[in-house]
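All protein chains of the complex are present and in place, except for one that has been dropped.
Letters A and B mark the chains as written, and numbering starts fresh at 1 in each.
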Amino acid sequence: MIRPEEIKMSAEETGKWGMVIDQDICTGCQACVAACAMENNISFVGEVDAGYGRSMHWIRIERFWEGAYPEVKMTPNQPMLCQQCGHATCEPVCPAFATVHSQAEQLNLQVYNRCVGTRYCANNCPYQVRAFNWRDYQRPEPLSNQLNPDVTVRRMGVMEKCTFCIQRIHKAQDKAKSEGREVVDGEFTTACAQACPANAIVFGRVDDPESLVSQVARAHGHGVKHLEELGTLPNVTYFKGG
Amino acid sequence: MIKRLFDWLKQPLGLIAVGITFLALFSLAAYGISLTQKPPEQPLQFPHRTHVAFGIQCLYCHPGASKGPAAGIPSQAKCWGCHNQIQKTQTSELLKPLKDAVLSGTPLEWVPVAQVPDFVQFNHRAHVAAGQNCENCHGDMTKVTIAENPQVMNMGWCLDCHKTIAGEDHEKLVKLVDCGTCHY
Partner (left out) sequence: MSNKFSRRDFLKLAGVGAATTAILTGCGPASRYVKREPYMLMPEYTYNGQSTYYATTCRECAAGCGLIVRTSQGRAIKTEGNANNPLNLGKTCARGQATLQGLYNPDRVTDPAKAGASITWDAATQAVVDALKNHKPDEIAFLMGTTSDHLFDLVTDLAAATGINAPVRFGALSMFESRATLSTAAENLFGQRGLPFFDVGGAQVVFSFGANFLETWLSPVSYTRGFAGLREAQTKMRGTFVQFESRMSATGGKADEWMPIRPGTEAMVVLAIGKLVAEKRGGTMPHAFIEVDPANVAAKSGIKLETLEQLAEKFASSAGALAIPGGAALGQSNGLTVAEAVLALNALVDNFGKPGGVYFSALAPNQTEYQRAASVQEMQGFIQKMAEGKFKVLFIHGVNPVFELPASLGFKEALSGVGQVISFATFPDETAQEADYVLPDHHSLESWGYQRVVTGSAQPVLSGSQPVVSPFYNTRATADVLIAAAQLAGGKFAQALPFTDEVEFLQSKVAPLMNSADGFFSAADINTFMAYFQQYGGWWKTLDGRAVPVAANLLNHSLSGAEAEFAGEGEFFFVPFVSPTLAEAGANKPWLQELPDPTTTVMWNTWVEINPETAHELGLEDDDVVKIISEAGELEVPVYRYPAIRPDTIAMPFGQGHTAYSRYADNRGVNPADLLGQYFNEAGDLAFAGMKVKIEKTGKKQPLSRMESIMGVYGVGLGEEH
């Protein structure tokens, strides 16, 4: 029998699932943020905790200012989410092995039941995309009726982050398998990409040159991977446009 | 003060006291564990064995098992579909809760027996499709009244089976032991 730790991680250089985000057409409308929260049972934390930077957005839209009035410009909106790095800096620091690399899907996993809440991973994430459950955030009844049964409801003391909607990946794979076929490109997408009114987010298989996400990447050319110089091998590509 | 306590505990009487305390805690723990393994109390004594003996397939009442994540509890309409044609339903004391529930339109409140924690995303369909029979996990229903859990459904038990099934198949093993297969 082969032991899982002996399996060579050969796919991490290419990645499997990836995303391209066109900042030139992102309008910062927050539809992706809302869609992500609704899909992934993300808690709202209230005004005070949000003020402390404890809001649990798995995806956020960053905007920066350039220049001063009247020559001031807003930089292109930058949706920031877990980059699902091939060499993730969050992974080696977890003492509980709760932040691990999925060899099957080439994603950075957060295993909630293993997480003991050291927050080391969040400190080590250069993208600052991890959110920690500082409390058991309340969902007064009947708000819990909208919880997605496919996603674990997290409790106090647990780290969480974008999963690339792994529940949708599994659902699509399960459906394809039950029909005896492979998952077709575009058959499913992440909640953020599905909602985006500008189609600024495209999700799919980056290891398949024929997938839409690969085609979009090629068509745009000069994509940027954030903090690539750290050697994190991110799987999200940005187009600044303009 | 503390030294005196330790001195007292070291003498024979003290050692006996320590022993009794330890035994008491241990038995309480053992009792607690045994409680979690006992089949829970159900609204009616549903005899699985009788139904199986009539030749009713598992999937007749739990069709979700071959279609998706949850096997599901059959709707009361399904129970009543057969039972309202059976004379005994009208008279049997054991069946009274069902009759009352259906006629009054209130749902029976079943207590699930085979459960995994919230942070586990289990999918029946994949297991049925992989050729696992219901009894492999849920035990022999021809022998029980209320369903019982023949084993502790913990991660070690899941992984043992997953590893055995994967065998030497690399790709299968990667998928079957990946944390993200069940936890998200």
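The working rule: a contact is a pair of C-beta atoms (placed from the backbone, for glycine too) under 8 Å apart; a residue touches a chain by one contact, two chains touch by 3 or more.
What you see is a predicted model; the values in this text were computed from it and never measured.
J.: At which residues does chain B meet the chain that is not included here?
T.: 25, 28-29, 31-33, 35-36, 40-41, 43, 63-64, 67-78, 105, 107-112, 115-118, 152, 154
J.: May I ask you to list the residues on chain A that touch the chain which is not drawn?
T.: 22, 24-25, 27-31, 33-35, 37-39, 44-53, 55, 57, 60-61, 63, 65, 68-70, 72-74, 77, 140-149, 191, 194-200, 241-242
Convention: only the chains that are shown with their structure count from here on.
J.: Taking the complex as given, what residues does chain B use to touch chain A?
T.: Touching chain A from chain B are residues 69, 117-121, 123, 125-126, 129, 163, 166-168, 170, 173-175, 177-181, 183-184.
J.: Quick one: in the complex, what on chain A touches chain B?
T.: Checking each residue of chain A against chain B gives 1-2, 4, 7, 100, 102-105, 107, 109, 111-113, 149-153, 163, 166-167, 170, 174, 177-178.
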